[in-house]
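Working notes for the structure below.
Here the complex is missing a single protein chain, while all its other protein chains stay put.
To keep things simple, chains are lettered A and B as they appear, and every chain counts its residues starting from 1.
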Amino acid sequence: MSERRIRILLAKPGLDGHDRGAKVLARAFRDAGFEVIYTGCHQTPEQIVGAALQEDVDMVGLSCLSGAHTYLFPAVTKLLKEQEADDIVVVGGGIIPDFDMQAMYDAGLKAIFTPGATLDSICDWIRENIQPRE
Amino acid sequence: MFTPEVLEQSKTMKSKWEDEVKKIVAKNADQKPKWTTVSDLEIKRLYGPDDIKDMDFAKDIGYPGQYPFLRGNQATGYRGKYWTFRMFSGMGSAAETNARWHYLLQSGQTGLSTAFDFPTLMGYDTDSPKARGECGKCGVAIDTIEDFQTLIKGIPLGKISTSMTINPPATILWAMYCASAQMAGIGLDEIAGTIQNDMLKEFIAQKTLMCPPDPSVKLISDTVEFGTKYVPKWNTISISGYHIREAGATAVQELAFTLRDGMEYVEDVIKRKGLHVDQFAPRLSFFFNSHIDFFEEIAKLRAARRIWAKAMRERYNSQDQRSWWMRFHTQTAGCSLTAQQPYNNVIRTATEALAAVLGGTQSLHTNSLDEVLCLPSEHAVQIALRTQQIIAEETGVVNTIDPLAGSYFIEALTNEMEEKAWDYIHKIDEMGGMVAAIERGFPQMEISDAAYSFQRQIDSCEKIMIGVNKYCTEDKVEIPFLEIDETTEKEQIERLTAVKRKRDSRHVADCLKDIKTACEKGENVMPYCIEAVKAMATVQEICDVYREVYGEYRDPGIY
Partner (left out) sequence: MEELGKKAMAGDMRAASRLIRNIEDNIPDTHKAIKHIFPHTGRAHVVGLTGAPGAGKSTITDELLMAIRKKNKTVGVLAVDPTSPFTGGALLGDRIRMLRHAEDPGVFIRSLATRGAMGGLSKAVGDGIHVLDVMGKDVIIVETVGVGQQEVDIINHAHTVIVVLVPGMGDDVQAIKAGLMEIADIFVINKADRDGAKKLYKETKNMIGMGKWTNGWEPPVLMIESVMEPHSFARSVAELNEKIEAHYQHLVDKNILADRAHRKVVTELNDALKAAILDPVLKKLMQDGEMEGMIAKLKTKETDPYSLAEAVALKYMKDI
């Protein structure tokens, strides 16, 4: 009896240390039945991608509130692509102004969760959009 | 507090009132079963004399300027001097920030407050690979004293007080300030200001981390000692609760953890530097959050004054009443603002600012409506500043001192918060102090739990945020956006490279070596930092010395 579980990596790239949201999400994912690896703050894109590959996750969630997402988020998707792992879904959250969203989608992110998204809606989105990778 | 006759009367009238309530509620139920503050403190429908009957007027309430200072540190209140209008500000390059500072001063701001960018906050230079994409995005980029000189251009250092929100690299930025003053011919005994310099709350909440707790506290003790001796008008620590609250703590947790942090520093300075508490305690200052629940915040700030006064006199045997005063800066709560319908934030900030004033703050920053999304635009920051000025000049709340004293509700709530805070403080005492509690993950877990619980309450609409889970609209409001683009980083790196090229590298190396020796020997690093920054050592170069000697802190990752 196969028991595929969704595995998620939650990370905060860059120097921003505001981790309230990421920690709340980690708990919510656990309560939603996902296996979540939270790698904390102060991660480089290389460290995040390295962890994602070792842990064979289905999704990487990036949180950034310092404004540095314009460099950091695309850096992660680029590295995943180079490793031929761009089937790992990347989503983002934090403080992402509207006018940056398109650039994020163009860089390969599948969703940006803006302030006000409920925990349940995020978990529902994951269930609907993330398939454990074959 | 009340005569037996009054209490009897009150009892009878209360009973009548309760019956009336029961009758009405039976036909017309309350909108919700429980009414709490945003921190889940349950609030009664009504407060009366019996809620404060056991208070001792002289011991518990008293008069402003008298122990335990519940009603204020100063006898004269705001009539003598309004709180300082001190807007936290910093963006992009030093030149851009300098322009914003002059704008704010012209607009009527009365004190400066510096926001640094993440590389500076974390002790990295703009050309470090870790700094990519971060330069100037959430504050000003400072790598060397040259940037600093640009930042303070035209600012009369001897006449205006400056606060700097900086933690692990506080010794370095303060050294730059001191060196700049000296270079401008201003004595260190003339400059006034604050460095945040509170590492304990970094471990608990803000997470700008560098070295482990013990050496971090040592560096803080160095600044306290240096300030006590040479920079008497400077507050060398701003013991902060703001960030603890923003991380998700309740009001009681913010109160308890902040004050307990303060006690930890006091004990450390006494132990490590052999100073008497009254030599340095008058220069300890605090920094609180002013959140959206109006009365909870007022009660919290009043309780803070009383707790600190008691702690100083009874725990540390302080004899000087200036040590008993709790002086604090307040910032309205960033986490209470919403990205949806951002103009609503003006109202939130206004009520939060009002609470801070009614709580007796010495200094105040009001958030701009757009800070949920970006650095504040000139227009938004003007509204925020005007908020304070309107409160001061138009509302009349400054006419009288501590206007809410004697209110059954406020005094009862103040008492309740003090009691709950002491419970936490004693619990941390039993763990062996704040550093021990942090190592165990206690405050971090409490905050994580509170943050998660709050989010669940918002999601379920048990708690309301207008625009987020009630009265939502689909239309997006266009507000002007302050953008910091990639040229800022490029130009900053060019400036840094130029400085590194023209300075005397050997002299810099010698200065760094002196700092290293001072660290190893346990000497005060401040004089060496001042020399080093004058020689144009960079923020990262000095921080790397600290990292080398003390090791880097490894976050135990408690959540």
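As a convention for this text, a residue touches a chain if its C-beta (ideal position, glycine included) is under 8 Å from a C-beta of that chain, and two chains touch if they have at least 3 such contacts.
Computed from a predicted structure; not experimentally measured.
Asker: If you put the missing chain back into the full complex, which of the shown chains would it touch?
Answerer: A, B
Asker: In the complete complex, the non-displayed chain touches which residues of chain A?
Answerer: These residues of chain A touch the chain that is not shown: 1-5, 7, 26-27, 29-40, 43-44, 46-47, 50-51, 53-56, 85, 132.
Asker: Kindly note down the residues of chain B that lie in touch with the hidden chain.
Answerer: The list for chain B reads 212-214, 439, 550-557, 559.
As a working rule, only the chains that are shown with their structure count from here on.
Asker: On a C-alpha centroid basis, what's the spacing between chain A and chain B, in Å?
Answerer: 31
Asker: Of all residues in chain B, which touch chain A in the complex?
Answerer: Contact set of chain B toward chain A: 118-119, 121-122, 124, 129-134, 137-138, 206-209, 246-248, 335, 338-340, 372-375, 448, 451-452, 455-456, 458-459, 467-469, 476, 481, 484, 555, 557, 559.
Asker: For the complex, which residues does chain A have touching chain B?
Answerer: It is residues 14-20, 23-24, 26-28, 38, 40-42, 44, 66-72, 75, 95, 97-99, 114-116, 118-120 of chain A that touch chain B.
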